[in-house]
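Shown below is the structure under consideration.
Omission of a single protein chain aside, the complex is shown with its protein chains in their original locations.
Note that the chains are named A and B in the order they appear, and that numbering of residues resets to 1 at the start of each chain.
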Amino acid sequence: MKKAIAIILAAGLMLAMAACTGTPAPSASTPASGSGSAEGQATRTYFVNPKMVGAAYWEAAKEGALQAGEDLGVEVIWNGTSEVDVAKQINMVTDMITRKVDGIAVAVNDATSMTNVFNQAKEAGIPVVTFDSDSENAERSYCILPDTDEAIGEAFLSALINQMPEPKGKVAVMIASPSAANIIAWRDAALAKIEADYPDIEIVGVYPSNDDQQKAYENAKSFIQANPDLAGILCLAGAETPAACKAVQEAVEAGQLEEGQVKIGGMGIPSLVREYIKDGTMTESVMWNPMSMGYLSVWALDQIAQGNEITDGMEVPGVGTIKVEDDRIYCGTFRFTAEDVDNYQF
Amino acid sequence: MVQQSSSHAKMLCVLKSRYTLLIGIIALEFLLFGFLAPYFLTLGNILNILRQISEIGMISIPLTFLLLSGHMDLSVGSIVGVCGITCGMLLRAGQPVVLAILAGIAAGAVVGFINGVIVGKLKIQAVVVTIGTQVMFRGLCYIMTSGRAVSGYPLSFYVLGGGDILGLPISVLVLGLCYVGAWFVLERTYFGRYILAIGNNQNTTRYSGIRVDRVKILLFTFCGIMTAVASIFLISRLSSAEATLGSGYELDIITAALIGGIDINGGSGKLQGTFLGILIIGILRNGLNLMGLSVIYQSIILGVLLLVAVAKRKG
Partner (left out) sequence: MKQHKSRLSRIFSAREMPIIVFTLLVYGAFSVMAPNFNTFNNVSVIAQQITINGIVALGMTIVIMIGGMDLSVGSLLSLCGVFAGMMDNAGLPVALTVLLTLVIGTALGALNGLLIVKLHIPDIIVTLATMNIFRGVAVMVTRSQWITDFSDAFLHIGSSKGGLFSIPILLYVAVAVVFAVCLRWLPFGRLLYAVGGNREAAVLMGLNVPSVKIRVYAVNGFLLGLAGLLFASMFGSIQAATAATSLQFQTMGSALIGGANIFGGAGSVLGTVFGTILLGMIKNGLVQIHASEYWLDFITGAVILLALLVNLIQLRKKGRC
């Protein structure tokens, strides 16, 4: 009986593995043939590595990357760790260098930790680009970002300021992880802007959720209790905004806040904030298209592989005009309201 | 008499079959990935796997000791963070490499000692204590770094994680030495026997005159030290230390030890089992990565593998 169960389990395991081998075509070429171009007539293969898999934001980026693969006729391998983990991310990229792919795009979890790995890639002749989060001093050709960190931080802030009757009062700041470099950079940019231009705004605190939706919601409910005279909430990560909206809505229903007293601004993933932007809990939000970033990563790698130069103002099919400054490619942010929120499918 | 020897033979058989199974799984992995994953069977990749498992492997040694004595340390991931950040901050401040390394190890010894004293002297269960210290030590990491990655080390420090001797990565050599040393301690010294004795029956061990609490404190301190050593190799390989360094390591290592046949209640199991467990998981991750298989399937496969490997034991 026990043996039978064990055998069934083992069979299930084998089946699962067999079923999962669909994506990559097992390459028959022996590793003896050496250099990176040894794949011969086969199509170029690019590895795209997000910060983690399983989250909707990265799933949208994946769609973009795969779309680019289809459009450009190249093979795209998309894989990442199941949680944000620097060491596992490095292992994964190293493994792909071993596999001698033709290009690697990485959304780095920790800017400095990638330096060694990117050097290895360079030695192996594999071009590298970064997207979403950069590793500035490492050997990477380009970095694909929505915009500069300062511009993003200030855009989030302006979404809040625009909604406030006048820029004054108490504002709470919600972030995801207090150790994510880009979120910290946005926070610093937003706080610096407030200090410089909006002296009447008082920051009551910065609340991290560690990417935990439950904690984001609990934080919002708690600081609303602590500050009955709150005027605004600045949300610097995608899952924070709906949590803040929900908490504010409930406080209004319970009569603890006046309707329209607390404005919510910052990053908004359209599918998550759709209902709140339609019922007026917030009126505008800022986002960029993760699909564009995924698409651009593969596109940029393919341009490098073909020896093409990437210049400012280039037209990328499916993405639009791109802005290029030095070795940074910006896909741009956008602002959306109740009128055009339905145009975004992510 | 006859019965006893037959039961002995049976036990031997079970033990044998367990390791045969583990080695069989590894052979199967080689076979499967050799066919399916490009570049799996290259020297570079094999070294790559060994380098990737070296840090986890180092921590798995004291954790195996703790499991054998019927204890558990769920805070090792956070200890990796504390020690790595301590060492990294000193390096960044321009302190000599040796001093920074020693300070990192000292930090590990201190936090391990704290765990040990609470478990040994105050007699609170290890799982409970280390759930608390896991949160607390991780908090310490955030306080020390203010959320910013600690990087910018002297070049000589990178030798640890990236250099090799006679073609073998240094971290792998250190791992090998640690395993040999630990095997000797466990199998050939009184101390090793105390560990198993405590795991089998703590009270009897105490009545036979062994200072159980001291052994526990020693084990936890040792765990802190080995974890610190691993963290130093890790930050050298990553060239930076951030607040989330090492989070989630505890469950990875415990999974490996359990696959390797360590009894979760203590008292039985072998160090080489843990090592095979670590290898199985390391090879699996690497092979599936090379195949480009999504980690979502990887975690499911890992779960099923765990059940298969452990179910056989009493089957």
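Heads up, the rule we're going with is that a residue touches a chain if its C-beta (ideal position, glycine included) is under 8 Å from a C-beta of that chain, and two chains touch if they have at least 3 such contacts.
Since we're looking at a predicted model, the values are computed, not measured.
Residue in contact with the omitted chain (choice from A:118, A:186, A:207 or A:336): A:207.
In the complete assembly, the contact with the undisplayed chain comes from B:132, out of B:132, B:162 or B:176. Checked against the full complex, the candidates A:239, A:282, A:300 or A:341 give a single residue touching the omitted chain, namely A:239. Mapped onto subunit A, the interface with the missing chain covers residues 1-2, 5-6, 52-56, 58-59, 82-83, 175, 178, 204-208, 211-215, 217-219, 221-223, 225-228, 239, 242-243, 246, 250, 253-254, 256, 269, 271-272, 274-275. Counting the whole complex, the residues of subunit B in touch with the unshown chain are 74, 118, 122-125, 127-129, 131-140, 142-143, 146-147, 251, 254-255, 258, 264-265, 296-297, 299-300, 302-304, 306-307, 310-311, 313-315.
We adopt the following convention: only the chains that are shown with their structure count from here on.
As a whole-number value, the distance joining the C-alpha centres of subunit A and subunit B reads 32 Å. Those residues of subunit B that touch subunit A in the shared complex are 32, 35-39, 41-42, 44-45, 48, 52, 55, 142, 145, 147-149, 151-152, 158, 161-162, 234, 237-240, 242-248, 285-286, 289-301, 304-305, 307-308, 311-312, 314-315.
The touching residues of subunit A, when paired with subunit B in their complex, are 2-3, 5-6, 9-10, 12-13, 16-17, 20-21, 23-24, 26-27, 29, 31, 47, 53-54, 77-87, 90-92, 94-96, 98-100, 110-113, 115-116, 177-179, 181, 184.
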